[in-house]
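Note that one protein chain of the assembly has been removed; the remaining protein chains are unaltered in position.
Moving on to chain A:
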Amino acid sequence: MAQPKKKTTIILFSGDYDKAMAAYIIANGAAAYDHDVTIFHTFWGLNALRKEAPVPVQKGFLEKMFAKMMPRGADRMGLSRMNFAGIGPKLIKKVIKKHNAMPLPQLIEMAKEQGVKLVACQMTVDLLGLKPEELIDGIEFAGVAAYLADASEGNVNLFI
């Protein structure tokens, strides 16, 4: 097994709980396949990286509005279908438990344990007015060039 490691890259654009769950399940599976895995979070996907507790930071009015209107952390994200004003996520979490599947926050935790590289897109972090201290520890900040460098060597590249 001396050949160089294969690579998987995933762009997580969506801020939906179900889509993020799919992304993180694939990431964890790819890590088990011994791939180098990168998840590049941009736009609404950045919400999966937000800390659950509010972090006191200085912000302008618009940035404060964005921060209020977007879910704070993976556990608060809504569903892409059947969200029903927040009842949908409660139901899906019940079903996840019933089937012994892993909820999104644990999937993210496991991805970190498995050495999956979590990247936040710097440009959209700025656009949405997020501060680095509002995002979970152990992530990197990068742009399109860093993503392309990984993706051009990627064996599996996904946009979710």
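Everything that follows uses one rule, which is that a residue touches a chain if its C-beta (ideal position, glycine included) is under 8 Å from a C-beta of that chain, and two chains touch if they have at least 3 such contacts; residues count from 1.
The rule is short, and it goes like this: contacts and distances are computed from a predicted model.
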{"item": "Omitted chain, identified by the protein name its UniProt record gives, among \"Cytochrome C\", \"Spermidine/putrescine transport system permease protein\", \"Cell shape-determining protein MreC\" or \"Sulfurtransferase TusA family protein\"", "value": "\"Sulfurtransferase TusA family protein\""}
{"item": "Residue among A:Ile25, A:Met123 or A:Ile160 that touches the chain left out of view", "value": "A:Ile25"}
{"item": "Full-complex contact with the absent chain, from A:Val55, A:Met70 or A:Ala101", "value": "A:Ala101"}
{"item": "Residues from chain A at the interface with the omitted partner, ascending", "value": "1, 25, 28-29, 31-34, 99-102, 110, 114"}
